[in-house]
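Heads up, this is only part of the complex; the chains shown haven't been moved.
Labels run A and B following the written order; every chain starts at residue 1.
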Amino acid sequence: MSNKKELRIGLIGCGFMGRTHSNGYRRVPNFFPALQYTPVLQAVCARNEAKARAFADQWGYASVETDWKKLIARDDIDAVDICTPNDTHAEIAIAAAEAGKMVLCEKPLARTLAESQEMVDAVEKAGVANTVWYNYRRIPAVTLAKKIIESGKLGQIYHYRANFLQDWTINANLPQGGEGLWRMDASVAGSGVTGDLLAHCIDTAMWLNGSIKDVSAVTETFVKERMHQLTGKVEKVGIDDACVFHCHFENGSLGLFESTRYARGHKALYTFEINGANASIRWDLHDLNRLEFFDNSDESTLRGWRSIHVTDGEQPYMDKWWVPGLGIGYEHSFIHQVADFLQSLETGGPCKPTFKEALETQKVCEAVLESASSKSWKDTGVNVCIK
Amino acid sequence: MSNKKELRIGLIGCGFMGRTHSNGYRRVPNFFPALQYTPVLQAVCARNEAKARAFADQWGYASVETDWKKLIARDDIDAVDICTPNDTHAEIAIAAAEAGKMVLCEKPLARTLAESQEMVDAVEKAGVANTVWYNYRRIPAVTLAKKIIESGKLGQIYHYRANFLQDWTINANLPQGGEGLWRMDASVAGSGVTGDLLAHCIDTAMWLNGSIKDVSAVTETFVKERMHQLTGKVEKVGIDDACVFHCHFENGSLGLFESTRYARGHKALYTFEINGANASIRWDLHDLNRLEFFDNSDESTLRGWRSIHVTDGEQPYMDKWWVPGLGIGYEHSFIHQVADFLQSLETGGPCKPTFKEALETQKVCEAVLESASSKSWKDTGVNVCIK
């Protein structure tokens, strides 16, 4: 163990994502022992010191900060992990990059395309390693989908569709903003489901199926006013509760995306399907260890959607876990991203998606929101193929 | 049996729909013995006499015609059933109405809204009974969905989504037009998936969820040129291979519709889902005896999507069939429509959807195609609530 290099992490933000990332750092050494880098939980930062302290105790962070600028200034921090609400991503990331730190940023990159562009510029200028936590790419079944597509088995692609359906805000009395609810506040989050959920769908889609050229979208805010937790006043709701768009991919396929927090009965139903001339694939986050695959080259009377339980050791990442049939969970996608980030430090390659690649997703999100407000088609301007 | 009144049917068209309707007429007396009207298969009409004769033999039609005008002129025909390609619906229906015949017309009503409007005017002026074969309404699980929605269990509706996915035209060598392939020829069919498949989705949607106000659509023709069977030449393809649109319903919910014949792995996957504040429903034609239902008023730790096997005698139409657990098939939806048409003759009420109601679906289809070609939102002009 003594030969391991340390990667000293400074985590900013102790919420839900702070937990998933911390778990990723702690588990990697147990399950990816061949990696040369070991994450060290050097410091965690939150404005509320008691909260930061409790988090540090629970997760084993060696120290606590309450001002992120101090954390960034520390010499004993190699990488800054940003798990704060969206409105602070840009400022922190840019400062971290300028301080020469590696930057791992929770998605979406930022509230707006403009903020995101500045972040990309900063990490590129500083030449620091960087990655964005689009974790779903690293669920083994999703990674298998990528491998199948890369194998060419699908042939020409005709359709890509994805949705991300939730139901947790169907309650007019749910406040907006404040503790645990910043995703409801447009000034903090930037947008509603578009940045929160569709960003995931778009990242996966462009990774699997290439660039999105143009979009036509509609958004809806079902509850127009909500009490704001911080002001105590009933205020206009600025976020999109639901967003639907169709689009053209660069490869000529049609895309269809939907997200909402008003689909009663669905907790986190992220699904995607891709239809090619020769084969199709679909996946569902509620049953994340499976991939469905239809291969038209199967004998005609025996063709059917295959339900692949992606748990055998030869499947992506699964040699690190248990035995065939025994599934893993949501959290493992973050563990895999930590492992891949560490691996990228060994090889010197990028850990995808980089800020630059994640910027393309921001372009689509921005075009989607503009299309919805202008009721017209919008070009996305995507110019980096992140496939 | 001597007290039964006869409904003498003249069927025009011996294709796939000629078979489903004929089966409907023949089955009804066995399974709906309490009805006062009995269908009598008086005549079948097709241009090809041998084909008409063979069809008459197989299905028990008493006579054969090769000219539909002669069929309509016959005194011994009470009702004309139109199962011909879309380009002849209007002319036949109008002539039949003018001759005082009841008219049952296969969907879509016609190729265009203008043709459809003339048909509505004709049956209204003639005052003849009329109906359009949007058969999926009468699959018991779909009828149950209607009953649940009418009960108010769903509360405010937020989302409606439907798709109809097929894969049978993924073959650039498939010709367009001619025997068995008129659905590929825009001059005959009027449109591609929009009139063929989305029309079903739209009919069900407006029946379940009310009027669609405006739409934003995109269509795609993946194979641009195909050999035309009748001309022997490679010609430009005029139909839409795929169509996607989103829309607003009158009740404030967002709609999302997709249809394609290029979704490898799906034969006839018609699905719909409706999300309300309190409950949700979904259905799938590939598993047509089931309805899925999520009720948020269930005890919180025991909530889940219920898979209702809609086969008990207390379910819609199912007292006529077998015993719980034993499913019925696609064809039964037509049998049910025949039964309901006969019932409507007893009661004097309409057999839904009437031409007038089906016209509203035509309005949406037309708006969808216009939206796609103009790349802009279109109002549908729907003004009859067919819910």
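One rule holds for everything that comes next: contacts are C-beta pairs under 8 Å (C-beta built on N, C-alpha and C of every residue); 3 or more make two chains touch, one makes a residue touch a chain.
From a predicted model like this one, the values you see are computed outputs, not experimental measurements.
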- request: Tell me, please, the full copy count of this complex, given that what is shown in place amounts to 2 chains.
  value: 4
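Just so we're on the same page, only the chains that are shown with their structure count from here on.
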Query: Nearest 5 degrees, what's the C-alpha rotation angle taking chain A to chain B?
result: 180
Query: With chain centres defined as C-alpha means, what is the inter-centre distance between chain A and chain B in Å?
result: 42
- request: Going by the contact rule at the top, pick out the chain A residues touching chain B in the complex.
  value: 158-159, 161, 167, 170, 216, 218, 220, 222, 242, 244-246, 248, 252, 254, 256, 258, 260, 262-266, 275-280, 294, 296, 305, 375-377
